[in-house]
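Below is the structure I would like to discuss, written out as structure tokens.
Only one protein chain is missing from this complex, and each of the others stays in its spot.
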Amino acid sequence: MSGSWFIDHLWLVPLFPFIGFLITGLGLRGFKHAVSSAVAIVAVGLSALVAWGAAIDYYGKFGGKTLIPWQYCWLKFSPTLQGNVGVYVDDISMLLTIVVTTISFFIHIYSQGYMHGDKGYRRFFAFLNLFTFSMLGLVLAPSLIQMFVFWELVGLSSFLLIGFYWEKPSAVAACKKAFIVTRFADLGFLIGLLLLAYYAKGLDFVHINDQSTIEHLNSIKVPFLGLSLLPVAAILVFMGAAGKSAMFPLHIWLPDAMEGPTPVSALIHAATMVVAGVYLVARLFPVFAIAREAVAVVLAVGTFTSLFAAIIAMTQFDIKRVLAYSTLSQLGYMMLALGVSSWEHPLGFTASMFHLTTHACFKALLFLGAGSVIHAVHTNDMREMGGLHKRLPITHITFLIACLAIAGVPPLSGFFSKDEILAAAWYSGHHLPFLVALFVAGLTAFYMFRLYFMTFWNEPKDLERHNHAHESPLSMVFALVALAIPSIAAGFIPFGHYVYRGELEHHGINWLIAGASIVAGLCGISLAFILYFRPNDLPSRFAYAFGVFHKIVYHKFYIDEIYLYVTHNIIFKYISAPFNWFDRHCVDGFMDLTAQATLQAGRWVRRTVTGHLQTYLVWVIAGIILLSLIIWNLNDVIIWGLAIIALSGVLIAYIYQFVCTLLKKTEPLKRIDRD
Amino acid sequence: MNEPSLNQFLVFSAALFCVGVYGLLTRRNLIAMLMSVELILNAAALNFVAFHHYKFGGEVGGAVFPVFIIAVAAAEAAIVLAIIIALFRHKKELDVEQVNTLKH
Partner (left out) sequence: MKTVLFYIISIFSLLCAIFVVTTRHLFRAALALIGVLTGIAGMYLLIDAQFLSAVQITVYIGGIVVLVVYVVMLVSDVTQKGFADTPPWRKAVGGILAAMLFVLLLIASAPLALIKELAARSATVTEIGRALISPEKGGFVLAFELISILLIAAVIGALTIAFPGDFTDKEKEEKEIEEVKK
């Protein structure tokens, strides 16, 4: 009992969306569209209310402490190893809770307008509620096992929502891809989890993050590259985090995931689910802070992904794909920030969480704005847009705010969080990542304003689409405006005051770093202005000048093609195909043979059941003779004889059937549910 | 040499019994099967009496039992013959190979 009603009843936060999911998904199938969306919105709204109450109480009274207001032993593996479920309250879980509930609430409202008239309306809201429930369960998890369960649940709801338009083959392919890639990554997470659980003898974060546990884990050597257990487990866990947060080389699913409806992209694939990986690393910060090798991996992967994705984003023309690569890049930023943090320089941790929050706001806003544009012009291709600033005034303004925020223009939120990441990288002595991050900041400004100018300025390419475009309905506009406010103002929150690890030295704003970041951003913006504000042939000339390089980038470095080649030509051909053959012909063949031999033996035995009295009499008499022989103390001989006769009968049936199969005289079995 | 021994009776009744069994297994006419059953019952009754005679120790059960066997045989014959008549009336058939309605 913590003395705060909201914190004590924090379990209500995931419960409300779950009830909403049950009602919209199961209970009210026949109800009107408005009712199901209302149920979903109210459910998320209530949960947001409780979350805000709890957050205010927590940061006001218990800042920095860890509370577990409710916990229940769900699985008891052994007396020491227990899988607990419950509610875990600390600074980052409260932060994520309010981010998830708030953004989810606005996106629910937005979807009410965006999905209007869609035949999967109720299904959509049910899944959205399911996702919110799973994400909150993940965020509030007190143990690795609960986190893993909800980790898979968010993966599932992501899968369901990417494949929402299941009539489209591309959507089906995309949802399969997302699921398989993240599942593959989760394999690493699961192994890491098991390693940690086995050696640490506990799954609770409180236990695992304890210094003595970490030192114990660090002292265990594993026969792998001379590492100790801790970095190995941490790297494996990071593999799961990288899959969920779409870090290179597991990033391939995220751009394709844009096949889902735009609110889904905004909620799941920009603001909340993809940051689960960042959250997981942050949650295990004490582990990663000690495991230097693992942190080096995090840093390398984060830095590379941020640069790599930003370069691809510059060449894409699909509005949602640009935003998807931008998300990748920003997630790489957050990973970079975690990668530079340690107990000596914990600023990166705060910066990462800060950027996570601001990014959730302005990236959700960007996606919702893009959704609004798509809603108006019914296309995803930026080359067919242009000149929309008069047609969609509110969308235009909010989109501009978000672009400025992500480009790091002061005093919008993105400036502060990005500056903090740069500062963290600089002060911890990671100068190369700092330079890369600075460069990426410029690239980010460039591709965002490229997107902005191509969409809202320039000249309308398709006049018919342009003339039919109109401002979105009220619910969508409301969500846009509501998200624009934190995108502007979130930077002024004294973030380091609330979320920190270790002793945080307060730098204030280093104007040298901030200036560099502003200059990079402005360079990017002005370059985009020159190239894309008015129609001209400079972009194509640039593309021509870069030639091969442009082509490679435009095709996303051919990563998808490499994956396809590896899976199809190597894994499928040389590993899966023989296994498949073996399975089909040997394992299944043996099973079929058994079935057919049984059938055949049955056919043989059936002949003895003639329905004629005398046949039965024959068996009775034979039975009497056998029985008397057994009584005659010959039981061993008789029983062995019977067993041998039965076995040889089975063998004969098998051999007979096998010969029949070889001679193709067998009738095929009725195939039930193959494949 | 004057009196036949118990063993001779046993062998004879065993032979009679087996002839009955053979008839039961091979005859296809229900009436003929009934006659085979009579043979078997008589073989059993003869065994009772033979044991009773040679191993007499004040027990009369061996002599009483054949009476019961004859009574049971009478009851059985009555029932089976009734069945045969009913069957014949319905099917005009007494071949047990053809009478397999209960199989289906």
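Every chain is named by a letter (A and B) in the order it is written, and numbering of its residues begins at 1.
As a working rule, a contact is a pair of C-beta atoms (placed from the backbone, for glycine too) under 8 Å apart; a residue touches a chain by one contact, two chains touch by 3 or more.
Here the structure is a predicted model, which means the values were calculated and not measured.
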> Which residue among A:75, A:609, A:622 or A:659 touches the omitted chain?
Replying inline: A:622
> Can you name the residues of chain B that touch the chain not displayed here?
Replying inline: 1-12, 14-23, 25-29, 31-32, 34-36, 38-39, 42, 45-46, 49-50, 52-57, 59-64, 66-68, 70-79, 81-86, 88-90, 94-95, 97
> Since one chain has been left out of the picture, which residues of chain A touch it in the full complex?
Replying inline: 614, 618, 621-622, 624-625, 628-629, 632
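Everything that follows uses one rule, which is that only the chains that are shown with their structure count from here on.
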> Can you list the chain B residues touching chain A in their complex?
Replying inline: 21, 24-26, 28, 96-97, 99-100, 102-104
> Which chain A residues qualify as touching chain B in the complex?
Replying inline: 609-614, 617-618, 621
